[in-house]
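Of the protein chains in this complex, all but one are displayed in their positions.
The block that comes next holds chain A.
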Amino acid sequence: MVTGFGAAGGSPVRPSQVSRRGVLMGAAAICVSGAASAQAAPARVAAVDWAMLETTLALGLTPVAAAELVLFRSAAVEPAVPDSVADLGLRGSISYERLLATRPDLVLISPWYENRRAPLERVAPVESLAIYGLGSPYEAAVAATRALGLRLGRSEAAERAVAETEAELAAARAALAPLAGRPALVMNLGDPRHFRAFGHDSMFGDVLARIGLTSAWTEPTRFGAYPTVGVEALAGMDDAFVINVGPTPPAVLAGMRASALWSAMPPIAAGRFVALDPVNPYGALPAARRFARLAAGSLAAFARG
């Protein structure tokens, strides 16, 4: 059934490396024995959902196929996707024929793709893991990472990914300690007059709280984001930091900086605006890490001075 281990061969995780955590050893042992009794853990994984693609890569497994890689590489950036991964086309309309050709033994989706489950199951068993719409996206991402680790027989890699993320968040929190408790508005500029605001229930808002800041956006959201907000929403956010997460066309940033109304808004007037490189707003732990690292790096100057 498993026709190639080439991708898994690059995995940095070996059972001998996980001796430091006895509990994990136990979990891994259960998993391995379970897998041995039934079937080998899936090695040829196809990720239709981007958060699942991130998680699979974070577990040290290179998937055989994933969706919309052209945009992923520019809009999510991390983790780097090896060239060996086949592109399945648009997330909203993946090519089943290309998927079939890559011979996966497991297809990873999220609840957003449930209506494609039937044709996907024709190709390989489908695993659906939810990160959004359940409450804390960060905790859901941790749970999904562990669940996928178990499914792929990589529980120790999952624990390590969780631990590394925790460590990165702790480092960011330490770096931003002088700013602890300050509000920050995470947004994505659409045009010079509008942005999409991310709430406390988004991955960005969740990570903000974990690195010691609070979310300045208090209105209700849908799936963590509030679409199309006008500039004037910044008026009441006197001591907030404004964090723009890409992708943002350069002309839009320029137009915003040239705008009289933007410049008059307290956070902008005080210079508390930072523009981050693109981060996947609906990502998993790698996106959370990337956001924490980029945000802490940009806000560090304020923390120092």
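FYI, a residue touches a chain if its C-beta (ideal position, glycine included) is under 8 Å from a C-beta of that chain, and two chains touch if they have at least 3 such contacts; residues count from 1.
Operating definition for what follows: contacts and distances are computed from a predicted model.
Engineer: Refer to UniProt and select, among "3-isopropylmalate dehydratase large subunit", "NADH-quinone oxidoreductase subunit D", "Fe3+-hydroxamate ABC transporter permease FhuB" or "CoA-transferase subunit beta", the name of the complex member that is left out.
Structural biologist: "Fe3+-hydroxamate ABC transporter permease FhuB"
Engineer: Decide which residue listed in A:P82, A:P178 or A:G230 touches the omitted chain of the complex.
Structural biologist: In the full complex, the listed residue that touches the missing chain is A:G230.
Engineer: Using the document's definition of touch, tell me which of A:G181, A:P250, A:G271 or A:G305 contacts the absent chain.
Structural biologist: The missing chain is touched by A:P250.
Engineer: In the full complex, which residues of chain A touch the absent chain?
Structural biologist: 71, 75, 86-90, 92-98, 100-101, 111-112, 114-116, 118-119, 122, 188, 190-194, 196, 219, 222-223, 226-233, 235, 247, 249-252, 254-255, 259-262, 264-266
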